[in-house]
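Note sheet for the following structure.
Of the protein chains in this complex, all but one are displayed in their positions.
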């Protein structure tokens, strides 16, 4: 029996004596939920620092045995019994109003903090605890829609994660064919934009000399990537994804003038809202500049995931009256193998996409989530490519449209400020012209989506 | 010019245009303090995520140029202008009282949080920022005594550091002769108990097969150790430090039955109050058990830093009337080379030390800080050794008394709980007897120190 | 242009001036073979130490462009023009006979050494050269059968490789799911006993807690494994391979009493005759004992690759007259799904296999190569298992028979000596009895294979 196990045994003996682990005394096998509840209780009230690690481990391993219904019950327990105490808040405020001094301020701040934050901090002390808590929030997020009353719980997770996963703790690592299989299989699993089908496919993405992949890792979550980006080195700015994913043509890295970010995947559902992508792109640009000083363009080749849905919905609401023709042909997909047909349609498709990207808004920001992300980072909408992705997924999402966003160091801050303050979209004149055409050609009145 | 530098330039141009960096326009070289203030201001109000890293870097490098007086001015700025806003707190509370809902609660919690916490978080985003903030707090602590009005600032540091340096993020590493010189020179510098005089001395501590050293590191502070412990493997529990530090006799690790923790040093003044020692000892016990399963005793050989001061003060206040004789001889130090004299004094010295350790209290806890630490961890006061440390420092602190604290896995939790709830000290009967003798022999009424 | 490239340019200029690179002057693109020949010539006669690395690199990259016919031409060049010079040998011997002193001895030794050894040493100086030379020998071995006149060349490779790949330079490394994909794909490719079909299959072999894999690497050949062994931890000695390869049942490592070496694969055809297996097994036993001291048995589960061929041939030559019945049934493979049939045949099959393993000899040693290897290492033939491998390959090779060889530390040396001196096979009494039955039951006169 190891030192820590012995510690735990003695603590359990004591706790049982005190009636803490009540349900065990009944002789029946305690349920995971019951064990979890009693471990959380012990964690808040008993035990020295060292034994807390073990109790936290027990709590987390009990959590892992829960089914969805039990998880929900546990979350409600946290929401109800590990909340802040209004009476304590009122009392603390009364004192603060009197003195307005710092002691009273801190006391009030503490009273406002739900007790579960302290519980989460203690659970986080056991090795591996951070990852388990990320998983726990992932479970919570899945049921948040049906249980909006659990939102406060999620806010506490988000608050703590923002601190634990702060930028200064992240480590950028290159991923390549020398990376461990344990990490690579996660890359296969987490790739969210252009699926990696198997290990051969993965090798195609990582091994050629003109490909790069970078991920952020966090010391407390070990070999779990948080986010990764795949990069292709090219000559010129590419206008379709198939030339990157399927071509056997490669360029010598020192001959490339362009780095294309063609896939960015967030890996941990439980870290929703803790944003890494902006830092990742900019740090990767730094890395690439150091390695290959001749690179001139840093650009994405990005999907437009909301385009088709928006077109369909807008039409069903009577918008875009002039677009029937082109949309029908797009849906028929006869353009796929018909070059002449494509030539005729191209200008219309581009105009519709530009109109969507520039004019379709949700609470002031672009309706398209990928546009929102890159434009918010200070990138510039450079070019609309059609057909840019002829895969089934690409056609299903956006009739095959893809977009290049350009990261220009000298303009990023301006773009970012103009976007975040006034919603202004940085955009090439070509795309702006197309958007105007789109609006004029297909709508009578300005679309309100 | 690198990507990030270019970002920064464009941001600076913009800021200057907006009159943010006012003092620069005067044409004079801006002072470090002015640059720091303006960088902090920019960090709170301007700039995208990526450029914040650069502004944080500027702020921290400006901070490094400050002299003590400027530091103080900066800390007062933080205390005054980066505090919480009472009006906002009152308003938030008014809303909360009305609804008692979670949105209002979070708003109130946020209103209570001094704005400097957000500033510190942003400074922490630049690589190396964590260590610089630890240094900043170290500077603050040095002036806290003369400037108690800065205590709220310190509380904010402590709050953030407790989260950033949480146990789950620490990495235990063995330190030995294969460790890099960059780390080893820090071990020399930070050793706080038994000074390491030079590299040869260091080698004596690390290289023999029966010595071990372990440190905690944090991913964001790189090769800066947070705390380290030095261990000697022995046969039997040693009763003096010179046999460990100066002897050339060594034991084969697999023949040892005892691991002695003979020096524990906190390395970062700026992490005061964030305790690592308890975890460190217990994790090292685990490590040693794994490597050398035959070990039976895990014990310290510890100084008693408060003993002599307490004796002197107590006497000057008229306490310990019966101790004049022995204390005079102790001060005369004639016992150093006089074995017979030592034999006669030993029982008295031990009784005085035991009386001090068990009966001298400060706010209920043992007055001696080392005793407080180990007893609080759940260790047991095993034996008083005299003379245990004949070095000048040892005599100066405690007339040469040293103590063994025993870490017994099966008893740690009980000891810890009894100590933290009722102030009960776990103690061998031998020491308890000595303490009783000390009290009876040297005092009339119970000492009140 | 880098330093070394500049060196090379100046050397080439000089060489061209001297007419060394003759064929280039013709204006036609020089063939790979011509470039190789001229580079070898330069390597032997021109250039300082540093430029030799570059010339070696050129030579090896020219070699890589050769087709089989050109390789053969190159090997003949080496055999003819890079041989030892008989006249020089006679002269050196004449001097040696006269003096018998050491100078003359060394000169004679040098004269006996084919010049290509020196060439190979120089090729070996360029980074990666070692691996390329191993590949070169692999090419040579493939044509040796048709070109026995190239055997002296092979002897030179073998001589040098024995020195370069000496045991003291090898590094044992554990292979697991954290190993880099670049190494793991080689494991898939090189597995020679029980094919690994894909990455999922590989994961099954490496990832469960009761599986281990170890390989030898050499510093000069980087991540190219030389040999690897796959190990399963079990309770008891397993009697069939499917329970290891296909079962989902696993045992906790600390509960295992047996380590089974179920697959050993040499990876480099070009290192034929440089034996690593014996060392590998014994070093892995050491590793496993250290990690899991409770292990009692170290045993193989091995194929009998020569059994079926020997049975067929012996029968065709009129041997084993009594075996027709059982062999026919074995060939019909009706035993595969017929348990009753199997029961009846088992004793006959075992007896035939035992007879083969103990009595079929080639130049005094067991005819079966796997038996030769393990018995030569000092292992003991422990048990014959039927059916031990029901895969198509297993049935094809040996009608499904597998064998356990036992490595018993206390007996290995005796077994080894008895085997290598007198050809005695260490063997359980059970197997010996079966072999006797086999001989009596199926042959009249002792088989002479």
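Chains: A, B and C, in written order; residue numbering restarts at 1 for each.
Throughout what follows, a residue touches a chain if its C-beta (ideal position, glycine included) is under 8 Å from a C-beta of that chain, and two chains touch if they have at least 3 such contacts.
Every value quoted in this text rests on a predicted model; they were computed, and no experiment measured them.
In terms of the touch definition stated at the top, the absent chain reaches B, C within the entire complex. For the chain missing from the display, the contacting residue among C:126, C:196, C:241 or C:349 is C:126, taking the whole complex into account.
Contact with the chain that does not appear here is found for just one residue of C:78, C:108, C:244 or C:326, C:108. For the chain left out of this panel, the touching residue among C:390, C:414 or C:443 is C:414. Across C:82, C:164 or C:386, the residue that sits in touch with the chain not pictured is C:164.
One chain of the complex is left out; on chain B, the residues touching it are 177-182, 184, 198-199, 202-203, 223. Interface residues of chain C with the unshown chain, by the touch rule above, are 2-4, 6-7, 9-11, 14, 46-51, 53, 84, 86, 89-90, 93, 96-97, 100, 102, 105-106, 108-109, 112-113, 121, 124-130, 151-152, 155, 160, 163-164, 166-169, 171, 219-220, 275, 278-279, 282, 285-286, 289-290, 298, 377-378, 409-414, 416-417, 420.
What we mean here is this: only the chains that are shown with their structure count from here on.
If you average the Cα atoms of chain A and of chain B, the two centres end up 38 Å apart.
With centres set at the average Cα position, the gap from chain A to chain C is 50 Å.
Rounded to whole angstrom units, the spacing between the C-alpha centres of chain B and chain C is 59. Touching of two or more other chains is recorded for no residue of chain A.
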